[in-house]
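Every protein chain of the complex appears in place save one, which is left out.
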Amino acid sequence: MDWGFIARYAPYYVLAAQVTLLISLSGIAVSVLVGILCSMVRHARIPVLRQVAAAYVELSRNTPLLVQLFFLYFGLPKLGIVWSPEACAIVGLGFLGGSYMAESFRSGLDSVASSQADAASVLGMTRVQSLRHVILPQALAVAVPGIVANVIFLVKESSVVSGIALADLMYLAKDLIGLYYDTTEALALLVVAYATILLPISLLGTLLERRLDHARR
Amino acid sequence: GSAADAVKGAAGDAASTEAGQSQARTLEQIKQSGTINIGVFTDKAPFGYVDGNGTYQGYDVVFANRLAQDLGVKASFVATDAANRVPYLESNKVDVILANFTVTDERAQKVDFAEPYMKVSLGVVSPTSKSITSVEALAGKTLIVTKGTTAETYFEKNHPDVTLQKYDQYADAYNALLDGRGDAFSTDNTEVLAWAKSNPGYTVGITSLGDADTIAPAVHKGNDTVRDYINQEINSLASESFFHADYAQTLEPVYGDDVNVDDIVVEGGKVS
Amino acid sequence: MSDATGEAPMLEVRGLTKRFGDEVVLDGLDLAVRKGEVVVVLGPSGCGKSTLLRCIAGLEGVDAGEVRLEGEPISGTRRDSALRQRLGMVFQSYDLFPTRTVLANVTLAPVVVQHRDRLEAEREAEALLRRVGLWDKRDSYPSTLSGGQRQRVAICRALAMHPDVMLLDEVTAALDPEMVHEVLDVVLELAEGGLTMVIVTHEMRFAAAIADRVVMLDGGEVVEESDDPAAFFERPETGRAREFLSMFEYKREKGKGTDHED
Amino acid sequence: MSDATGEAPMLEVRGLTKRFGDEVVLDGLDLAVRKGEVVVVLGPSGCGKSTLLRCIAGLEGVDAGEVRLEGEPISGTRRDSALRQRLGMVFQSYDLFPTRTVLANVTLAPVVVQHRDRLEAEREAEALLRRVGLWDKRDSYPSTLSGGQRQRVAICRALAMHPDVMLLDEVTAALDPEMVHEVLDVVLELAEGGLTMVIVTHEMRFAAAIADRVVMLDGGEVVEESDDPAAFFERPETGRAREFLSMFEYKREKGKGTDHED
Partner (left out) sequence: MPGAEIVLDPSNVLRLLAGLGVTVRIGLVSVALSLPLGIACGMLMTLRNPLIRAVLRAYLEFIRIMPQLVLLYLVFFGTAGAWGWDLSGEAASVVVFSLWGAAELGDLVRGALESIPRTQYDSAYVLGMGRRQAFARVILPQAVTRLLPPAVNLATRMVKTTSLCMLIGVVELIRVGQQIIDYNRFAVPTGALWIYGSIFFLYFIVCWPLSILSRRLERRWAR
């Protein structure tokens, strides 16, 4: 191990980690929005939109992010649509993550027994009150492990954006390998960087799960 | 830069001793196996690319085929990226790299180069409408490069004021230029000249940048039997002006009369 | 079907018909419950007892007939919140809100629905929880309680809304015998306090003890009704009631087992 | 503790002690069951009834004491297959094998464990399933059956091994009253057929009807034992038994509710 190399390039990894975080967090935010929209459309059984949502989920789940990104980044410009790498990455992650998030939300909603809505109703709650005070807190508690898994998944998948010239962690590592051929060091830093980002998320998820355990009986 | 170079040098030593645990195949072993593994580009026409039938073509590939033929073995091509060339050799994934590999000091610490068979320096291609004609004009602009190329190294070292946008593959880089994602693209001048010829609307505003470099085959560090054989081959091919013929077959259709063949081709390893 | 005195009964069901698809579950059913009366509804599984309570509570729409509360018609599921508050209901499944503590379960609806002051709601919840012996569990989550404890909290939660009528649907079906007793003691106490209740249960001894009136459903109709529960359980009049009650009797030709010995 | 005639009882438990951690669940318990006898074990929740049956079946190891089958000691969990086959057990939860049909559930162990001929095993399964009225369900999967049907199949599955003793642990606790009857009728029939059984149940009427002997556990010991179940249920001798049986009684000061009317 070449510690000089590591000392010299570790700060670059910090910068690249910021890019990774920024891109994945934005992508996750979009995913959550898409996921809520999608699960609402499917939960409420809105006609046409429901089929559109179902088709979207299939497309999103059965194609790789890399191909989705290449299509957005290199394919769309041929139609005159040129998006920045950041835009492509966030749209791509949102497109991919949306269906995963929708799935988690849906299973959360489904897991709430219908008797809970009945109980709220006989207590005189309105639909909105029942959703806000009774259904959503429970649905969320059940959905949390899935959501955390999706967050980890999306941060991991964000490594693919290096392919469209976004200077994330993976991009930096590939670059250093190509420039200086210090493969071992570049990869060691890469592993440490991802572990530093994802281990806390993973641990936080476990903690959260335990805290919400009483909500799942 | 010098401290960094020292660091890199030390790292190079460490890496080569570590990599030494794996033995490169000798010439004899290659002959016995009946195939030689050669790393080539697949997306860098007219030097190394795959044609409409899926066959490897180009200036480097013609030489590679001849090398294999004279050795009496089959050429097995391995697709490589610019950035993968050194790791491929270090891990013996290929016996030889024939992928427009510019000879540099950093690389020479990691791999052994044979005699050169081409000359290059860097060129910069940009849209004719917003042609970039000097390095100074690049300041603050976005320059597309491919990871692991001499262009990347050159601009990283000498022009930190230029924003680099890096791609894994040449194909991606060219597409990015076509889609207007950067102001210009830099790589070997031979490459950009060839490309600009066939892409109307693009001009090579800077035809020669940095030091004039050579391009040579490379082998695993210390794999002398193979390197010596290649050198011997390059020398003997000079008698039949092999690389001129190669040029006529693969590059001339692209360059036409604009380029003087002797500005590019090196015969017998002798840089004129 | 109103009272002899002409005053409207607290709760009245008239010609209630309810279908699920082609299946007629309730078929023109009539039932009136006076203020302070405890009516126990009996009947075989699937005869529509739960459906009846759910129609009364407004959880299911009705296909024909109507439900009246103090003479005012309230059929249909789209009744407003004020009306729904007048009917309290407790279900078989412990349907407490799992993400809230015991105290929060009891105070949620008073605060959110009735806009009562939190402190006042908590004071009342304290009184209710003390009555069922669960005040020291106020900060526990439902998942940490036994089934009997959960049902007692569910009863408090319904009572906190001051309902005019309580509907109890097999509130002890999922409980161990001891817990059954815990819960039914609370219900007996409510009956003694004069609360109007409609109770579905399979605990025959409990039914006999608590009922002012017993109503037996079968085939979507009332097949037997009695103001004298003791008599109903001793000498049911219809064949169906006898058959139903025999479900709780067992007979064995004794002696065979011991014949084998030696 | 053996029989007056000197012959060893079918099943005998001597000084059985079982601890979970620091908790002593069974404390030197003695019990003998004669051939063909039906013993009902009663007691409050958590008193160790299930633990007793599980120790007898070899599902739990014991800390002291022993279990004997026809005089032969069989304590411990590592007993061999032949011995295990002599004790059949049915659990509260429907524990059928969900990936196999009803028929396959009943024939699996005879074929796999006893290496009996498949056709012969199926012929016997047919007889058993007809007896419990489920022969036409032979090709159904457990998930499509009602709880009562599942328990009847579970009983057939145990019977197909020709056990000497059947252990039934609250086999009706998760069932609706009608289904309870379906299942208990089958058990009554087995008792009449002379099968030796140890039964844990909370159905007091059933217990009174089926028991040759009633054993009440509390605090890890037998607190009351009676060869005359009728007398036990009418006039329990110990305070504990009286207290336990009172769990099934309810009393209400009647009339209060009706006072309110008008």
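Per-chain numbering from 1; labels A, B, C and D assigned in written order.
The rule is short, and it goes like this: a residue touches a chain if its C-beta (ideal position, glycine included) is under 8 Å from a C-beta of that chain, and two chains touch if they have at least 3 such contacts.
Every value quoted in this text rests on a predicted model; they were computed, and no experiment measured them.
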Chain not shown: contacting residue from A:C88, A:V160, A:L179 or A:L212: A:V160
Of A:E58, A:D110 or A:D213, the one touching the omitted chain in the full complex: A:E58
Of D:R157, D:H181 or D:R252, the residue in touch with the unshown chain: D:R157
Of B:L71, B:V103, B:A137 or B:A171, the residue in touch with the unshown chain: B:A171
Missing-chain contacts mapped onto subunit D: 54, 57-59, 81-82, 84-85, 87-89, 91, 93, 95, 97-100, 108-109, 112-114, 141, 143, 157-158, 161
Positions on subunit A where the hidden chain makes contact: 58-59, 61-68, 70-71, 74-79, 152, 155-160, 162-163, 170, 173-174, 177, 183-184, 187, 190-191, 194-195, 198-199, 202
Touch residues of subunit B, complete complex, unshown partner: 15, 18-22, 42-43, 45, 49-54, 78-81, 84, 87-88, 90-93, 168-172, 174-175, 178, 198-199
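Operating definition for what follows: only the chains that are shown with their structure count from here on.
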Mean-CA-position distance for subunit D and subunit B (Å): 83
Cα-centroid distance, subunit A relative to subunit D, in whole angstrom: 53
Whole-Å gap separating subunit C and subunit D, where each centre is the average of the chain's CA atoms: 32
Subunit B: positions in contact with at least two other chains: none
Subunit C-facing residues of subunit D, complex: 3, 5, 7, 34-38, 44-45, 176-181, 184, 188, 191-194, 202-203, 205-206, 208-210, 212, 247-254, 256-262
Subunit C to subunit A touching residues, read off their complex: 54, 57-59, 81-82, 84-85, 87-89, 91, 93, 95-100, 108-109, 112-114, 141-144, 157-158, 161
Subunit B residues touching subunit A - in the complex, by the definition given at the top: 4, 7-8, 10-12, 14-15, 18, 82-83, 86-87, 90, 106-107, 110, 147-148, 152-153, 156, 165-168, 172, 175-176, 178-181
